[in-house]
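Below: one structure in structure tokens.
Note that one protein chain of the assembly has been removed; the remaining protein chains are unaltered in position.
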Amino acid sequence: MSNAHSSALRHHFANLDQQKDSSVLGMWTFIVQEILFFGGLFLVYTIYRHEYFDVFEACSHHLDWKLGAANTVVLIFSSLTMAMGVHAAALGQKKATAAWLVLTIVLGSIFLGVKVVEYTEKFEHHLVPGPHFLPPEEAAHELKIQPSQTGQAQLYFSLYFAMTGLHAIHMIIGIPIILYLAWRSWHGAYTPAYHTPVELTGLYWHFVDIVWIFLFPLLYLIGHH
Amino acid sequence: MSAVVAAREPQLPKEHYLNADYGVRSWLFTIDHKRIALLYLASVTFMFFLGGMYAAAIRLELVTPPGDMFSSETYNKLFTGHGVLMVFFFLIPTIPGVLGNFLIPLMIGAKDLAFPRINLLSWYCYMAGAGFVLYALVEGGLDTGWTFYTPYSTSFSNTNVILAGVGIFFAGFSSILTGLNFIVTIHKMRAPGLTWFRLPLFVWAHYATSLIQILGTPVIAVTILLVALERGFHFGFFDPARGGDPILFQHLFWFYSHPAVYIMILPAMGVISELVACFSRKKIFGYGFVAGSSLAIAVLGFLVWAHHMFVSGLSVYASLIFSAISFLVAIPSAIKVFNWTATLYRGSVSWQTPMLYAVGFIGLFVIGGLTGLFLAALGLDVHVTDTYFIVAHFHYVMVGSVVMAYMGGLHFWWPKITGRHYPEWWARVSAVIIFVGFNLTFFPQFILGYLGMPRRYHYYPDEFQVLNVMSSAGASILAVGYMIPMVYFAWSMRYGRIATANPWPATGLEWQTASPPPTENFAVTPTVDEEVYDYTRPPKEPTFV
Partner (left out) sequence: MSDHVVSPKLYVAIFLALMVLTAATVWAAGQDFGAYNTAVAVGIAVTKATLVILFFMHVRWGGKLVQLFVASGFIWLGILLAITLADYVSRGWSLTNAP
């Protein structure tokens, strides 16, 4: 029931606790929505993986699992720095908060940089679905599948780009928000009583991390045995 | 003597949300939930009349057996435009957007929704979506049907699929944001003493609706995204030439679009519960069951989507299971109908306009719901799939019930919204006209469908003409029925008799503040110490003015 920082209290809430509880619940509701949003893609993946098991395994070999693993480490590390940022904000450590947030951005940018490298490689090898995809004979040779399975390989790469692309877009949306928070924190906008924006953005960032935790084994690591 | 009479004559409060501020900016940048509700009111009304014009063109074409007014291509665009406008821009957003927005904070004794700026954002998302769709419709139209079935929508249609898809994507986010706001508001903003089982059923219904909006809408959003990627960038998700499965699109589409019917009907049921209680002067019979059945419908509604796909090549075993579960949805729906009728029993029923709409709703919903049982039965569904039987069924459920409830609710809360009464006589007349017109329009379509007239064709054999003419005649009566309220509502905003704070009188916190309410809804934070729908006690004077 601390009304000490009434400047942060919006008029229609009774007190800061109610405001914070509402915001956190709202963010979780948004994340539930996100689960179902990505869920549609995971459904398409599940069905085609089930139907075209061998082709998906063969295509997965074409992704560089080492880059994927490195990116997994980077992203989980960024989740740790984000958690530390929220922690620092809760303790009122303004500069430390900003520093953790900036570190999170750096790690997120490294992740995206690696994705750019990976995407470029796909473009160069004509593995982007559509009219410029490898013709059947070459696809059979390159991906070690039957020529007649080229279409199914396109399904795999369509899913690869859609899932990782949508994930990357979520990161690209997150980074400027975190940057803004770091700037605000540096200037002392957040206190132990009111740092809800940092906390909510943290939830968002962790969710994006979770999506990747599923994408990595499902896209990169199938058919290695 | 005259001074006493003057004191009894109701007066508009000096300051209320409508005169708190003036000018276009005060509306376009408002974060007052009541003003946002009126923004929704204006925009959904516009979209409704636009969709209605498409319907008029369709019914006009179908007066005669040959396709003599429009080409097949144009006709495809007409029913698609009608469907997209009505489903995504009228039926889904209307009751939550207008009545929900206006009433939920009032009913729970809050100053506003939990996130007023997100509420405004949700209206702007709606408008952006409407803009994209209207542009798509003007700029060459859309001919996929509102269902966007692949591979037609991804590979063959030459119309504005992506543009319309973007519009629906935005409308979807509008819906998600509204749902998010309602869920948090209902959880966190209730007035002291207002426990869950003291909430009006309108609030329960909107809570259940919001769950569907949060859990279902994102799936259609991502599905539309996939269609756009496939159409615009030649990705493959549903393309049979590459091994994709169009039926998978239908699964994704109906995972949302079946529950979407409950996004439309649940708020309508919430309205009806309020009306039936007030005009029977009784507590709703089986309050707990009616509240719980809203949640049951929301949950069960997610388990039955494939009954839209019985002829698509679905596994026969899956079809059997889906058919069986579809019957289960009838149980919570029937619970509501029985409880409303039980509330009427021995109530002191009065027949003001909102009550006319309420009983109209119950009638239409029973017909729509029972024909839904026909369609849940596998064997019969195969026979009538894609006929006018389906068209009639979903119009009874979606349009008949939703529009009746919306109109009933709008009349009921009009004195609260504007501070003035609508003209009762005209309102009763138009309620009856709408009921008659609706049944004349759509009942013949059940027979047409049962006789085998397929939907989505603009010509038909001569023997169907009589029933089609009846349907078109009904549609014109219906149009008149919708026009009259437009006129008298507009008239009443200026000239209507001034209303008291609680004119019916009804229970519920929204009637305990002024009509129209002040910007912050209540002069003092309300507290609740009585049970819901307590019509046994004499009407209370407004307490929190």
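To keep things simple, chains are lettered A and B as they appear, and every chain counts its residues starting from 1.
Everything below uses one rule, namely that contacts are C-beta pairs under 8 Å (C-beta built on N, C-alpha and C of every residue); 3 or more make two chains touch, one makes a residue touch a chain.
Here the structure is a predicted model, which is why all the values come from computation and not from measurement.
Engineer: Could you tell me which of B:V219, B:I297 or B:L448 touches the chain that is not displayed?
Structural biologist: Touching the chain that is not displayed is residue B:V219.
Engineer: Where the complex has a chain not shown, which of B:A130, B:A208 or B:A306 is the residue touching it?
Structural biologist: B:A306
Engineer: Pick out which of A:L43, A:A58, A:A153 or A:M171 touches the chain that's been left out of the picture.
Structural biologist: A:L43
Engineer: Which is it among B:G52, B:G243, B:P332 or B:P444 that touches the chain not included here?
Structural biologist: Missing-chain contact among the listed residues: B:G243.
Engineer: Tell me, which residues in subunit B touch the chain that this view leaves out?
Structural biologist: 187, 211, 215, 219, 243, 245, 247-248, 251, 255, 302-303, 305-306, 314-315, 317-318, 321
Engineer: Go through subunit A and note every residue touching the omitted chain.
Structural biologist: Touching the missing chain: residues 17, 20-21, 24-25, 28-29, 31-32, 35-36, 39-40, 42-43, 46-52, 65, 69, 72-73, 76-77, 79-80, 82-84, 87, 90-91, 192, 202-203, 206-207, 209-210, 213-214, 216-218, 221-222, 224-225.
The rule we apply is simple: only the chains that are shown with their structure count from here on.
Engineer: Round to the nearest whole Å and give the separation of the Cα centres of subunit A and subunit B.
Structural biologist: Between these chains, centre-to-centre, one finds 35 Å.
Engineer: Show which residues of subunit B lie in contact with subunit A when the two form their complex.
Structural biologist: The touching residues are 110-112, 114-116, 118, 176, 179-181, 183-185, 187-189, 214-219, 221-223, 225-226, 229-230, 233-237, 239, 241-245, 248, 251-252, 520, 525.
Engineer: Please name which positions on subunit A make contact with subunit B in the complex.
Structural biologist: That would be residues 10-12, 14, 18, 21-22, 25-26, 29-30, 32-34, 36-41, 43-44, 47-48, 51-52, 129-131, 149-152, 154-155, 158-159, 161-162, 166 of subunit A.
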